[in-house]
Structure formats: C-alpha cells, structure tokens
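The other protein chains are all here in position, but one chain of the complex has been omitted.
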Amino acid sequence: MKYSYYPGCTLKTKAQELEKFALDSAKALGVELEEQKEWQCCGAVYPLAKDEIATKLSSVRSLVAAHEKGEKLVTLCAACHHVIKRVNEDMKIDDNVRKKVNNYLKLTEEYKGEGEVIHYLELLRDEIGFDKLTELVKKPLTDRKIGAYYGCLLLRPSGTMNFDDAENPSIIEDFIKAIGATPIKYPYRTECCGGYLSLDKKEFVKEMTTSIVKSALKHEVGEIVTACPLCKYNLENSEIVDGNKISISYFTELLAEALGVK
Amino acid sequence: MSRVKINPDSKKKELDQILEISGENIRDCMQCGKCSAGCPASNSMDILPHQVIRLLQLGQLDKVASSQTIWNCASCFTCASRCPRNVDLAKLMEAIRLTLIRVKGNSRLKADDVPGKLDNKIPQQAIVSGFRKYNK
Partner (left out) sequence: MFEGGIELARIGVFVCWCGTNIAGTVNVEEVAKTALEMPGVVYAKDYQYMCSEIGQNLVKNAIKEQKLDRVVIASCSPRMHEATFRKAATVAGLNPYLVEIANIREHCSWIHKNKEEGTEKAIALVRAAVAKATLNTELTSGEIDVEHRALVIGGGIAGLQTALDIADAGYKVDVIEKTPSIGGKMAQIDKTFPTLDCSACILTPKMVDASAHPNINLYTYSEVEKVSGYVGNFEVTIKQKARSVNMEKCTGCGVCTEKCPSRKTKSEFDEGLRTRGAIYKPFQQAVPNVPVIDRNACIKFNTGKCGLCEKVCTAGAIEFSQEDTKITQKYGAIVVATGYDIINLDNFGEYSYADSPDVITSLEFERLTNAAGPTAGKFVRPSDHKKPKKVVFIQCVGSRDKSCRGKSYCSKFCCMYTAKHAMLIRDKYPDIEVSVFYIDVRTPGKNFDEFQRRAVEEYGVNYIRGMVGKVFPDGDKLQVHGVDTLSGDTIKIDADMVVLAAATQAKDDAEELGRKLSISTDTNNFFTEAHPKLRPVETHSAGIYLSGACQGPKDIPETVAQASAAAAKAIILLSKSKLVNNPCVSGVNEAICSGCLECTKMCPYEAISAKTLEIKDHGKVIPKVVAEVNEALCQGCGGCTVTCRPGAIDLKGFSNRQILAEVDAICH
C-alpha cells in the first residue's frame, strides 16, 4: 500500500530519529511512505481563531496533494497530525473557511475535506493491524516495562481527533503489547507536558513533567514512549529523569528494534 | 473593593470581538468548574479558567487582560474536551490573547528575545508554536 507522507520541520532537524526509524520500519512492514514533493511547515499549532485562514493553507495544500493522488496522508509528529486533522475538519464543516481557502488557493477542483490524514500509529492499528505487526516482529521486547505517554495533541479534542478514548486510551499500550513488551498504564499518561510553554516558562513545564514522570516511576515504568518531539524534550527536562533509571524514547525506535531494522 | 457594573458599555466592543474570534457562546457556561479542576497548568494561574469565563460573562475584561492565566495556558484542550456544556474554552483563551497581541507592538514575545531562550536540544516545533501563540 502506498501512502503520502508529511514529515514536518522538526523531523528533519532535531527529531530525525523519529523519522528514520519510522521509515525503516515501514519498509519492513511492506508499507510505502512517499514523502510529499512540496510541503510546508504546518505551523505547529492549530489556529483556534475563527478568522484565521492564511495559517491553515499549508495543511490544505498537503491534504489536497495527497487526495489528488488518491492516497491517505500519513503524519508522524503528533503536533502536525493535530493541525492537519483539525484543518481538514474545518474544510468539511466550516463554510466560511472552506470558501475562503478554496478561493485563495484557486484549486482545479474544490476541496471539501474529502481527504484523509492518519497518524503512523493509526496506520499500524487500522491499516496493518497489530496482529499482523506481531507476526512480523523479529526481536520481541520481552519483559521490558514500557509506559505510553500520549500527551494532548493526538487525543484532544476527542470528537475531531477520533484517535482513541481521550480519557482512557489504549492504542499505544496495544502497540507495546504487539511488539512483545509489557505495557504499564499509569495515571498521568494523558496529562499535558506543558508544550510550547517550555520556550518561555520553563519552570511550569518542569512542574508538569515531574508529576508525569513521578507517576510513571511509581508504577515501575522503565521506559516511556512518546510520539511527539516536544513531549520528549519536555519530559527529558523534568527534574527527576536524570537521577532515575527511566528513559524517554520515540515509539518508532522501539518499533524498529522489534522489527530488527534498528 | 468597590462595586462593579456588569456589562459596562465601554467593554462591549472588545467582548464582541472575543466572541466573534472564538465563535463560542459564553452564556452556555454554567460555572461548574470542570475546566479548572482538570487544567494541568492551573498551579501557575492567578485566575482560574472558569473565573476567566465568569469575568467575561460579567464584562470585566480588564481583570482578564491583566492576568497571567491567559499566557500560562498550554492549549492542551483538556478543558474543551471535558466541558459538559460544549464550551470550547481553548478557543476563548486564544481569542482573548489575540485581541491583545493583534494590537500593533503588543506581542508578548519579540523575535529578538527568542535566541536567548534556546538550548541546542529544543525542537523547532517549540519555537514555531511558542512564537505563533505569543507574537503577531
């Protein structure tokens, strides 16, 4: 199966491992991810104002490009996924945005949000299937106690993101189980890490991430996996990661390890 | 503390602007507090999220505009996700921020100040989102 792939700027610079392991794993899984020829920075945050149109255009361009090829658009960075998915929803339901965006972009055919954007984890769960994934695992991560950290952007708002149950998700735990490891649910796995506050208000972020890591440690989590470069950065900067035996990694790194392509 | 007038005419234009940018109806809020109870950034806030809406409901925009709360919001959408009245507080917070920084020269984060806040590990995503939220 062929998919259009949208990397986003961070994956090309500070979070290269997230992408490398993802693409290597995709090959091993028999999935073709073709990076879009022209893509622009999604903007990192979804524009919440009703009157902002320009900031949504880069997402629409990528959606249209994938849709025209008849392919689903796959994202890897949680933030990019959030932005593009919500913009796509606007194109479906917000008449004002749809009209203005279509007028500005002067597309050959009006785009009404018909395209589909999925996250790499949804690709694993829905398109490939965790059972098939388990079959292809060469080096199961047996006895490794891994806690999933979801963050905010994949899950909320649950109506639009439609990723999993926002209060009690299980997709990453199912992924961890599929690659042979032991998933551990800890209460703070869906609490916000602080996000962009780490640019200007590092103290608050430290407070928020410390609660998350403390909760994971209390439940004997040895490794935390995440899908967002900013979450990884924030968690690594928390007060207690250094002193304790707990590592933060991207889920794609573990995937690659399990598939034997790391 | 002196008595306030609710819905002062002087603030009507700004309030209308906030409601238009957000597209939300603040009358829907029943002040249940679910947003404040679940807000992960609440420890850093001087006015709690539900109080922000209450002040908007009463037209007391000055208190909201001068608060730390609106800048310490992390846009995590937990409030919007749990609100039993379908009020998207994240959109309201954004709208309040925008009415302040869209005024020329009022950006919270100046481009010149950004390099000093970076370390060599910080992902681009943080810089772009932080800038987008605090600068217009």
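Annotations
Letters A and B mark the chains as written, and numbering starts fresh at 1 in each.
The working rule: a contact is a pair of C-beta atoms (placed from the backbone, for glycine too) under 8 Å apart; a residue touches a chain by one contact, two chains touch by 3 or more.
Quick caveat, the model's predicted, so the values are computed rather than measured.
The omitted chain makes contact with just one of the residues A:Lys112, A:Lys132 or A:Lys218: A:Lys218.
Checked against the full complex, the one of A:Glu114, A:Glu167 or A:Glu203 touching the unshown chain is A:Glu167. Shown as candidates are B:Leu19, B:Ala37 or B:Leu100; the residue that touches the absent chain is B:Ala37. Interface residues of chain B with the unshown chain, by the touch rule above, are 28, 30-39, 42-43, 47-48, 50-51, 78, 82-86. One chain of the complex is left out; on chain A, the residues touching it are 159, 165-168, 185, 187-188, 215, 218.
Simple rule for what comes next: only the chains that are shown with their structure count from here on.
One inter-chain figure worth recording: chain A and chain B are separated by 26 Å, centre to centre, where each centre is the mean of the chain's CA atoms. Residues 20-23, 40-41, 43-44, 71-72, 74-78, 80-81, 88, 90-91, 94-95, 98, 109, 114, 117, 121-134 of chain B are the ones touching chain A in the complex. The touching residues of chain A, when paired with chain B in their complex, are 8-10, 13-15, 41, 43-45, 48-51, 55, 77, 79, 152, 155-158, 166, 191-192, 194-201, 204, 207-208, 228-230, 233, 236.
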